[in-house]
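All protein chains but one are shown in place.
Coming up: subunit A.
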Amino acid sequence: MPTNLTFDVSRRELLIGSASAALIAGLGGWSADAAPPQRDGSVRLTVNGEERTLELDNRTSLLDALREHMHLTGTKKGCDHGQCGACTVMVNGERINSCLTLAVMHDGDEVTTIEGLGTPDDPHAMQAAFVKHDGYQCGYCTPGQICSAVAMLDEIEAGMPSHVTPDLTARPQASEAEIKERMSGNICRCAAYPNILAAITEVEGARA
């Protein structure tokens, strides 16, 4: 058992907890006198404007809920550990890694995925700019790059500082250095970075 638990749970206690969790579905680590909470959760999400209710194993990440349960496979699974950014979606307008969060934690939240930004016939400006500037090669990281970029420009507009912002009390500018730093959580294995930067810069210029 991990000794790095934040709290002192004895080995025996944890073994009992997980043994009963394995044996008595639905009872988990609960003591007998309390009402057992559910092992499976019902989650209500608004995804790309559409309300959905899902019955999910508590372990289901938001990413797996989107891909495997709602069949929105535009959002990609890369590392599944929050390192690569391929799974980036927007929740209540903010970009997050959908692999490092549980779907059950998002009851009532609004999720926007690449499918919700635009369609092939009516693309979002960022999608159009990625096509125009060839901001990809294999395309696997692209949905995450685009969702990240859209939310990132909102963060600059909201005045959020970054590691390269020179003056913390001034409004950040959408400079090349700022965009690169703020997009560092989206890895592109084909290294299409110069074209990704060109696409984002164009959209930013049009917004300004």
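What we mean here is this: a contact is a pair of C-beta atoms (placed from the backbone, for glycine too) under 8 Å apart; a residue touches a chain by one contact, two chains touch by 3 or more; residues count from 1.
Here is the rule we use: contacts and distances are computed from a predicted model.
**Q** Can you match the unshown chain of the complex to its UniProt protein name from these: "Xanthine dehydrogenase YagS FAD-binding subunit", "Intermembrane phospholipid transport system permease protein MlaE", "DegT/DnrJ/EryC1/StrS family aminotransferase" or "3-isopropylmalate dehydratase large subunit"?
**A** From the listed options "Xanthine dehydrogenase YagS FAD-binding subunit", "Intermembrane phospholipid transport system permease protein MlaE", "DegT/DnrJ/EryC1/StrS family aminotransferase" or "3-isopropylmalate dehydratase large subunit", the omitted chain resolves to "Xanthine dehydrogenase YagS FAD-binding subunit".
**Q** Check each of A:Pro123, A:Gly139 or A:Pro161 against the chain that is not shown and name the one that touches it.
**A** Selected residue, touching the omitted chain: A:Pro161.
**Q** On subunit A, where is the contact patch with the chain that was removed from view?
**A** 1-9, 13-14, 16-18, 20-22, 26-31, 34, 36-39, 41, 57-59, 61, 80-82, 85, 88, 94-97, 100-102, 104-105, 107, 148, 151-152, 155, 158-163, 165, 168-169, 180-185
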